[in-house]
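Every protein chain except one is present and positioned as in the full complex.
Letters A and B mark the chains as written, and numbering starts fresh at 1 in each.
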Amino acid sequence: MSERLERGLGVLRAEMDKKVMSFFSSCVRCGVCAESCLFYTETNDPRYTPIYKTEPMRKLWMNEYSFWGKLKSALGISESLTEADLADWEELVYDGCSMCGRCSMVCPLGVDISMVIFKVKHALAVAGFSPEGLVGATQRAVDIGSPMGITMTTVNAMIKHVEEDTGLKIPMDVEGAEYMALLSSNEIALYPEYLESLAKIFDHAGISWTLSSDAFEATNSGLQIGNKKIAGQLVQRVVDGAEKLKVKTVISPECGHAYTALRWEGPNFIGKAYPFRVVHILELLDELTTKGILKTTGIETDRLTFHDPCSIVRRGGIQSQPRNLLAPITENFVEMTDHGSMNWCCGGGGGVSSNERAEALKLTVFNRKKSQIEELEVDAVVTACSNCRMVMEDGLESNELDIPVLGLTEMIAEHLAPKTAG
Amino acid sequence: MIHRESDVRIPTLLLLMCMLFLQFQVHAADPPPPPGMVSTVPGAELWRKVRQRDGKSTDGISQVKGVDAGILINTQGDRWARFRINKLSPYGSIALAVVFLVIVLFFVLRGKIGIDGGLSGRMVHRFSDYERIVHWTLAIVFIFLAITGLILLLGRPLLIPLLGKEAFSLLASAGKEGHNLFGPIFLISLLMMLFSFVRRNIYEKGDLTWLLKGGGFIGEGHVSGGFFNMGEKTWYWIVILIGLLISISGLVLVMPNFGQSRIIMEISHVLHVLGAVVLIAVSIGHMYLGSFGTEGTAEGMKTGYVDINWVEAHHDRWAKECHEKNLVISAEEYARILGKKAESGELLATEQEQGK
Partner (left out) sequence: MIKSLIDGPLWYFSLAVFCIGVLWQLARIVFTAGKTDLSVARGSAGSGAWRNIFTRFLPRKEIAPQIGIQIVAGYMFHLGLFALLFFAAPHVLFLEEHILGFGWTAMPHWAFIVASQFAFLGLIILWLRRMLNSVGRLISTLDDHIAAILTFIVMLTGCFALLKGFSELRLLHRFTVELLLIYFPFSCLMHAFTFIPSRAFTGAWFGRRGIDA
């Protein structure tokens, strides 16, 4: 047995917890999950059936944890997992799954399929079966601190621009600030509006906040590639940065997987609870609006819809907040079919958008989102995840559709009521 | 626990009646006494009436309320039973055996009906999942009913001599319960078949040519056809119409608590058996043609896709439509839809090319 296979099997064995045991014991291969999966419905390729993507884990369970597997290995006729099995599944879990979790919503047996797929991904990553694009991004994240290779120099340049544009000071490394904001790579490279909006919003609300020069990057390539150890290292940087500045709350940016990595999986990756609170920017905005600290004005007359980012809504539980925020500033807001926790993924989550090899497949599965958007005949799409935003912009452009995609935080910043003197 | 078993008891009674009447046959064959002759046997007049020897049905008076309760001995039933034993069951089995032999002969003489140029590997979608499920549900239920039905029909001429009475009674009891229980399932799957396939099975222009050319089984070459050709359409209507006949007559037999008289039950039974024999006979032909009788047909009911060359050969009018609407997919695409990996897909394609 090769060493890399052994490493992969080691991960699969370590991940075989009570949940996985009950999942495989209850799965009856009904195939309902296929119909929930973007990659199956848009390609008709049965290999993209969610539960099929967990096959390496199921085989291990069958071989080592089931009666028949034990009997077979006692008789010396067991068909054990091979390196080829792992190699064959690389394309399925990295290119053909955006970790959107829609399958986990529909399984009649309650199997959290996407969780098991993540475990398979973890094993493949450790065994060294990951797409080049993601390996490179992860390497840069570990070495440089950002998957896009963004350094503090780039961030400083952006800050300078933002400060010039807004006339507001971007606080950097302020000890004892109430909030510490993070940025995703996309927000630094493509959407500097986000930082601009943060500056305006915090200025409006009169709340102390800061960026950290040690921990500005929220993107977690470790999560995307599925390597829990690296994911933990990257989370630890944020934790260290927050602890150093003694902030009360860390704000996860408009980026789906960053929120998952930081808010939900982070403490498990690093093996301890945080001494601070983590909120998603939408949660914070909703909180501040409800408390009356944040006041908006003006109404968008355009026909708008909201794309629910999977990691934030379906897997993150932030569903009502974006609607609460949009309601007072829109008059022509429409929901997509299957909106909310059953919304269709843009197709670029789970590292698919950082995986050049998956480009063609990503565009194929975008057809679902495209038809959802077209059906509504909207003027613009609002979302709250820089990755969704990028994928949708690319997709709409490839389909020659001139529909802008907007960030929700940015919209709120544009609708801030003038500060009342007080 | 008290069960209401009347619905299953009556067919058993019918069976028992057959056996009883077998013993009465000698008496039943007695010639009636010449008119005017005074019988010396006491009660002869009474028995003549009871046995309805003058051809008239005589209703007696009975405390028992119910259809036919006033009839002591059902002479008509006697005739029915003899018809069943002497005609239906031997001739039915002979008919089935003949059909089977004809098909074997046909296969020997004609062989597998191939396709000019062989299969191309390029496919067209023909039947949806639902349509195939309907087909196979009907098929499974039909085969089960055919087997259990034949057990009941062929008991006396074939199975009792073969197995002995003990074993046959066991088999017959099991078969009858199974048959009665699956009957209504057949009707439901038949209705599913009716609704999902009816639109494409309506006869249209060009179907007659198919018939005039003997469906291509006689002579050389294939005959023109649409999505379904004339032969398939006819098979469809045989299934639907005879299927409905069998289902309705079966329900009459299995649910005697709706006040139908014995004569209706007897007619239902005869129609049930005749319909079943015809349907089984034709279905043997269908199974043959659908499987090893013609090249490339079975695929349509397995994966739902058929080879475009097969379509050209048997359904040229539909083939034209497939080309026009660009519905033909490559061998690689077909392999992908079946969930075969790219490598094996290529393998499949080359295999098919070599086969060509």
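Keep this in mind: a residue touches a chain if its C-beta (ideal position, glycine included) is under 8 Å from a C-beta of that chain, and two chains touch if they have at least 3 such contacts.
The structure presented is a predicted model; accordingly, all values stated were derived computationally and were not measured.
One of B:67, B:85 or B:140 touches the chain omitted from the figure, and that residue is B:140. Looking at B:181, B:198, B:211 or B:241, the residue that reaches the missing chain in the full complex is B:181.
Touching the missing chain, out of A:145, A:340 or A:404, is residue A:340. When the full complex is taken into account, the listed residue touching the unshown chain is A:112, out of A:112, A:379 or A:393.
Although one chain is not displayed, chain B still touches it through residues 1, 3-5, 7-8, 12, 129-130, 132-133, 136-137, 140-141, 169-170, 173-178, 181-182, 184-185, 188-189, 302-304, 337-339.
Seen from chain A, the chain kept out of the figure touches residues 16-19, 21-23, 25-32, 34-36, 40-41, 46-47, 49, 51-52, 66-68, 104-112, 115, 263-268, 271-274, 277-278, 314-317, 319, 338, 340-342.
Heads up, the rule we're going with is that only the chains that are shown with their structure count from here on.
For this pair, chain A with chain B, the centres built from the Cα atoms lie 58 Å apart. If you check the complex, the residues on chain A that touch chain B are 44-47, 88. Only residues 336-339, 341 of chain B touch chain A when the two sit together in their complex.
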